[in-house]
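The structure follows.
All protein chains but one are shown at their positions in the complex.
The chains carry the letters A, B and C, assigned in the order they are written, with residues numbered from 1 in each.
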Amino acid sequence: MAKMIDNSYGKSGVRLLKVVRGADRHEIIEYTVDILLNGDFETVHTKGDNSKVLPTDTMKNTVYVMAKKHDFKTAEEFGKILSHHFVGSQPHISRARITITERPWQRMNTKGSPDPHAFSQAVGERHTTFVDYNGKSTSFKAGLKDLIILKSTNSGFSGYIKDDYTTLGETDDRVFATSLTATWSYNTTEADFAATRKNLRTRLLELFAEHHSLSVQHTLYEMGEKVLEEFPHVEDIHMTMPNKHFLKFNLEPFGLENENEIFYPIEEPYGLIDAKLAR
Amino acid sequence: MAKMIDNSYGKSGVRLLKVVRGADRHEIIEYTVDILLNGDFETVHTKGDNSKVLPTDTMKNTVYVMAKKHDFKTAEEFGKILSHHFVGSQPHISRARITITERPWQRMNTKGSPDPHAFSQAVGERHTTFVDYNGKSTSFKAGLKDLIILKSTNSGFSGYIKDDYTTLGETDDRVFATSLTATWSYNTTEADFAATRKNLRTRLLELFAEHHSLSVQHTLYEMGEKVLEEFPHVEDIHMTMPNKHFLKFNLEPFGLENENEIFYPIEEPYGLIDAKLAR
Amino acid sequence: MAKMIDNSYGKSGVRLLKVVRGADRHEIIEYTVDILLNGDFETVHTKGDNSKVLPTDTMKNTVYVMAKKHDFKTAEEFGKILSHHFVGSQPHISRARITITERPWQRMNTKGSPDPHAFSQAVGERHTTFVDYNGKSTSFKAGLKDLIILKSTNSGFSGYIKDDYTTLGETDDRVFATSLTATWSYNTTEADFAATRKNLRTRLLELFAEHHSLSVQHTLYEMGEKVLEEFPHVEDIHMTMPNKHFLKFNLEPFGLENENEIFYPIEEPYGLIDAKLAR
Partner (left out) sequence: MAKMIDNSYGKSGVRLLKVVRGADRHEIIEYTVDILLNGDFETVHTKGDNSKVLPTDTMKNTVYVMAKKHDFKTAEEFGKILSHHFVGSQPHISRARITITERPWQRMNTKGSPDPHAFSQAVGERHTTFVDYNGKSTSFKAGLKDLIILKSTNSGFSGYIKDDYTTLGETDDRVFATSLTATWSYNTTEADFAATRKNLRTRLLELFAEHHSLSVQHTLYEMGEKVLEEFPHVEDIHMTMPNKHFLKFNLEPFGLENENEIFYPIEEPYGLIDAKLAR
């Protein structure tokens, strides 16, 4: 009577550190890999027939073996290797989706020079890569998340609807902070993924900084529109900008005026603005 | 040149405690409410025109005002009140999605009797409710998440594919633990939501416990299939069962045999099994 | 020139699940064990001489081996086994401190009866045990943490100091909520640890519920004082009660009166009340 209308399975949170031991110095790469497979897994569910199950433990092992066997410069390359491996490994596996979350490490400076093998985890930000292979074509998305940014002026919010439940005051000068998540799709498999990520990130920050913001939506759109203009290999961009509210502390009870100097951040509740733009 | 292919905005993390002060005893309800609106918000983004923006701060106020003005027995009722309010408040708002996450509180027993106004937060588990209103019809989903369950036997895993990357051994007796997330859709707006939630939760636990499990998928399917059989108001059910691995500790180096007694849990990596069943 | 004035080392976060496979039903015990050793470790630091280092990896193995070899009914017993083992293992190890954090599991009911081997993680609360052995005597502490409790009335706060920075209003009826941490020392090594924990926990909850609270400090003291009166084996008790603030939402702008019904919790900032009482 029941029919299965969707199913997938895989291994999540496979954490990998690869040390590339160059002659003069080491490079390190830290990824967390998530694997999701689709295919003909009906009887696994309905009959407990495991003959079609590639165990998630095997998926985990495969990540480490592939990391050893292959040289790769980007998470896109590694995701392609993994997705093609899994779809190719069994006839009934039709699709593999690989998500790679990179924790960037920064080379230390010691005595004024780049250290050959010491690193610090410089940023809370994570870099994301999504590779989807269906046996015929491979599609790539990339992104960043947990990038916390703030502008201390050049942002206002006014002219909005007032109803019986409105208490918010209009302002032409507020703190605008967010934890940016952005994900963009590539319309090609041949982009210079590393350079695009680097330049696109730089432009997102600049656009955020320079925009005279009338609302979160207004700035999000500006950022997305310009990215599509400037990066021809980007087909669409999806951005989520939760408002990290830094509220003006009311100093009036103490006979003082808060000239946009003293704020207190709150974690909840938060405004959540989300939009996807395409060319 | 850019076109917006999707957008929404709202307030997340609006936390509410309502104390219902009965004559003899208090009831307390703790919700976290997330609101997402869709509608004609194009110019908000493209022109910074805020005249169509209902501020998220107003949404927050509205939650508290509605909680005061209305009596409600379930999150479904409260979600309906909120979603209808927002869609009705402005002609250009076409859809409101309300997610309510309830933290269940348990009445304390003091001196052997239920205390009239003291409570403890008994569980990590959360109860979820999703109400979606588009101006014409209201649809309801309900669920639970972070329900951590474990069976110490009656679970095996064998007969799976072995390839060059397999190291996992077959077993007919393992620990099966998961943090269950389940969400079910109602095919009616008139179900007894509270009773269904209670009974469905009980059945999920019983089905998990009693099933002779050949794999996570096998048990997940059994649970979903039986829910659809037994609860006619449930149209579909979506379950996510991350494997919370409790691995057998290898005691051989110490001259001891581990007769399925000594395990160590790991948080990462974890198998992730996900399926949606419909009638 | 530098002298070392304190040092310790050990293994933290050793997670253990022990399944006690009884004839009719299983019992499960989940502990997280932290081990800290003191002793003559000077040259380990100053000269890199590892001949005195018992590796933390070995400590981890020892936890699992001891869990296999020994039957124990309480974390106090298991902590004693471990602490005596480590101090006895090497002449230069003079002290071992064992902290055990238990995640309580609750047996499921299936078809109205206790299930023989299925469990749910019923509480967020953790049970703590501290065993300290110095080669001569063993001392025991026990406690609980993350026990979230709330009373919706029978609590006020007034009569406090008002100064230039005061805005808080007095109230004789507020929500009082806290995440209780309590740790008590035993003046004996022979107490019935399991029964004491159970009864002491019950009394803490009852005392919290029943007390007519004039402040957090007032209630904390009442709870501690009564515990010392009622439990002769408890030598002292240390309690920490962070105020989990549930603030009254201001409904006046909406023409409504908030009759202590509608509250919003905040996570930060929070009042922190801490005291230690001894007999």
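Rule of thumb we're sticking to: a contact is a pair of C-beta atoms (placed from the backbone, for glycine too) under 8 Å apart; a residue touches a chain by one contact, two chains touch by 3 or more.
Model, not experiment: these values are computed from the prediction.
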Item to check | Displayed partners of the chain not shown (whole complex) | outcome: A, B, C
Checklist entry - Of the residues listed, A:Leu147, A:Leu200, A:Leu214 or A:Ala275, which one is in contact with the missing chain? => result A:Leu147
Checklist outcome for this item: Residue positions on subunit B contacting the omitted chain are 164-165, 167, 253-254, 266-268
Checklist entry - Which parts of subunit A are in contact with the chain that was left out? => result 14-21, 26, 28, 30, 61, 64-65, 67-69, 105, 108, 110-111, 115, 117-124, 147-154, 175, 205-206, 208-210, 246, 249, 251, 253-254, 256, 258-265
Checklist entry - For subunit C, which residues lie in contact with the unshown chain of the complex? => result 1-15, 32, 34, 36, 41, 44-58, 60-62, 65, 89-90, 157-161, 163, 165-168, 213-218, 220-221, 224-225, 228-229, 236, 238, 242-243, 267-279
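What we mean here is this: only the chains that are shown with their structure count from here on.
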Item to check | Label of the chain whose CA centroid is most distant from the centroid of subunit C | outcome: A
Checklist outcome for this item: Across the interface between the identical copies subunit A and subunit B, with over half of residue numbers shared counting as same and under half as different, the residues used are same
Checklist entry - When the centre of a chain is set as the mean of its C-alpha atoms, what distance in Å lies between subunit B and subunit C? => result 29
Item to check | Centroid spacing, where centroids are CA-atom means, of subunit A and subunit C in whole angstrom | outcome: 37
Checklist entry - With chain centres defined as C-alpha means, what is the inter-centre distance between subunit A and subunit B in Å? => result 24
Next on the checklist: Quick check: what residues of subunit C touch more than one other chain, meaning two or more?
Outcome noted: 253-254
